[in-house]
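Excluded from the complex is one protein chain; the other protein chains are retained at their positions.
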Amino acid sequence: MSAPNQSGWKPGTPVEGHNAMSGPDTATGNRALMLEEPLLFEIGHIETTGVDLPEPRGGTNRLGGFERTAQIGLPGLSEPETVRHYTRLSRQNYAIDLGLFPLGSCTMKHNPRLNEKVARMPGFADVHPLQPQSTVHGAYEVMNELAHWLIALTGMHGVAMSPKAGAHGELCGILCIRAALEARGDAREVILVPESAHGTNPATAAFAGYKVEDIPATPEGRVDLAALKARLGPDVAGVMITNPNTCGLFERDMKAISDAVHAAGGFVYCDGANFNAIVGKVRPGDLGVDAMHINLHKTFSTPHGGGGPGSGPVVLSEALSPYGPLPFTARDRDGKVHLVEEENAAEFGHTDAFGRMTAFHGQMGMFTRALAYILSHGADGLKQVAEDAVLNANYILRSLEDVLDAPFGPSGPCMHEALFSDKGFAEGLSTLDLAKGLIDEGYHPMTMYFPLVVHGAMLVEPTETESKAALDQFIFALRSVAERAKAGDESLKTAPHYAPRRRLDETQAARKPVLAWSDPDLV
Amino acid sequence: MARYFTDEHEWIDVEGDTATVGITDFAQGQLGDIVFVELPEVGSVIDKGKDAAVVESVKAASDVYAPISGEVMEANSALEDDPALVNTSPEEDGWFFKMTIADKSQFDGLMDAAAYKSFCDSL
Partner (left out) sequence: MRYLPLTDTDRSAMLDTIGAPDIDALFADVPEEARLSGPIEGLPMHASEMAVEKHMRRLSKKNLAAADAAFFLGAGAYRHHVPASVDHIIQRGEFLTAYTPYQPEIAQGTLQMLFEFQSQVARLYGCAVANASMYDGSTACWEAVAMAGRVTRRKRVVLSGALHPHYAEVVRTMAKFTDDEIAGALPAIQSQPDNSGLIARIDDQTSCVVVQYPDILGRIPDLGAIAEAAHAKGALLIAVNTEPVALGAITSPGELGADIVVGEGQSIGVGLQFGGPYLGLFAVRDPKHVRQMPGRLCGETRDAEGKRGFVLTLSTREQHIRREKATSNICTNSGLCALAFTVHMTLLGEKGIRQLAMENHRLACLAADRLARIPGVTVLNDSFFNEFTLRLGADARTVVRNLADKGVLAGVSLARLYPHHDGLDDSLLVAVTETTSEEDIETLAVALEGELA
């Protein structure tokens, strides 16, 4: 199978020094549309501003004698300069809007623009979190409606809406478990986490005061149920399991795992990072899960924004719901939605909350987007999301397993992501080299070296928002780079060749950290 | 002066009542470019097998365990400014810390240079 180069242009055999990008050096360092951009601190000036504000009037102030006299050192730019500066910077980024973004476990799907429009409606964007209840009914209703659908989609009992991101949600779930155990006077010390887990899992458990122990995996990449059962006991507070797991496989024994953990008096935390594979098809509540965070920026497509903000509501079982943090929303008998805070928690029978995780009510700007996403897709669309995500991943798995080693490929289909290893690469070439080669082909690399259980792991998650043509083009590109890695193409070791930057010296960055602009003369 | 090696890839030089501890050339080769070394506080008492230092490359942080029990007498401040010494001179200038020797019997079972070399070859 092959896919044509999209422009119809066929690359010939590259001749050293004669490819398209190696013309003469330019005087500016720019290369046509590839533009170099200085730092704000090199082009801005403390006298320049891009806003029109009144000059301060003299006279007295009431600053208590703390008025600033020294310069802060903040350069400004006019509006045209500001827009150009950040537009030029933006063009040095890869993004979903530019192409397929196959980062495994990150779910880089299309971000619908309706959701951006909705979040900016004045009734959502321009309201204060502490406005009197009578002026924010609609906001409470958004929170409540989203909470309702998250509960329905997961088959759980309650939901804590305030956690600000996935890791914050994990912490919330583990704290609920700890609070529930403490409420029954049962101090337990250990949380079990599979070796293949995302790093946040052990970090979270440790932050909540637990010792972390590994659960081994079976040769086919799943939790070893027998080993898990053997370890369970009165000291185990719970397990943290990702399902579908980080190898892209569904944990077939999930219900048996939950039953065993419950029988031993523990709780089951499910990392919901990979919920996209099963949304609308499987409800974690039916599998015995007690707590699961939902990354709204993954499954429900709120934008990743170059690293946040995220949003991590946590759905809770009946056993854990009483301990969920404040605040949250609840509907009274008359159907009116209330914000439940420290003040009125007793009225709503919620006196066992473990506390408060953040100043206000959670990521409202993400709630509006996620709700619009859920309503847009509906019950049929969400099920189709899971099915197409899984179909796309299996299409990639089966289209490439003849050229890339797929360690779990022979044992059956994958879920929403396909896992490959570096087996068969020529000596001296690594997963990193392949990834950087993929950059030259116009793609963001897949997740690399994760999960740790596979050597030189490459985890590819295409998501459901890619067309077949886009997948074929990506498969063509990845096949080509994989063949070069197996053939020992040394040019991969210095890739990328055509990105705005070549490989960056991370050792120097860490040995002599330069973390802020420090030349005071240039402002 | 005697030099011992551990199966955690540390070396220990013993001179009188003082032991100098570092990581081996083999270990630095495995870790890659060292960017930071977190050293124990002078005066702290450390037990054999417990965390004593942390050595960091760009993508990994590895604990260095105390090869014997004792009190930390000196930490190699040169590593603060130049952690690359661990790469360029792991078994001399890139030493980590000096400590007292609480129990000389703890040297029993450690390897000499020849035994350590065959240990590494077997890995």
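The first chain written gets the first letter, and so on, giving A and B; residue counts start at 1 in each chain.
Simple rule for what comes next: contacts are C-beta pairs under 8 Å (C-beta built on N, C-alpha and C of every residue); 3 or more make two chains touch, one makes a residue touch a chain.
Just so it is clear, the model here is predicted, and its values are computed rather than measured.
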item: Listed residues A:P216, A:P234, A:G428 or A:P513, member touching the removed chain; value: A:P513
item: Contact footprint on chain B, counting only the chain that is left out; value: 35-36, 38, 56-61
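One rule holds in what follows: only the chains that are shown with their structure count from here on.
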item: Euclidean distance of C-alpha centroids - chain A vs chain B, Å; value: 39
item: Residues on chain A engaged by chain B in the complex (per definition of touch); value: 506-507, 510-511
item: Contacting residues of chain B [partner chain A, same complex]; value: 33, 35-36, 56-58, 83-84
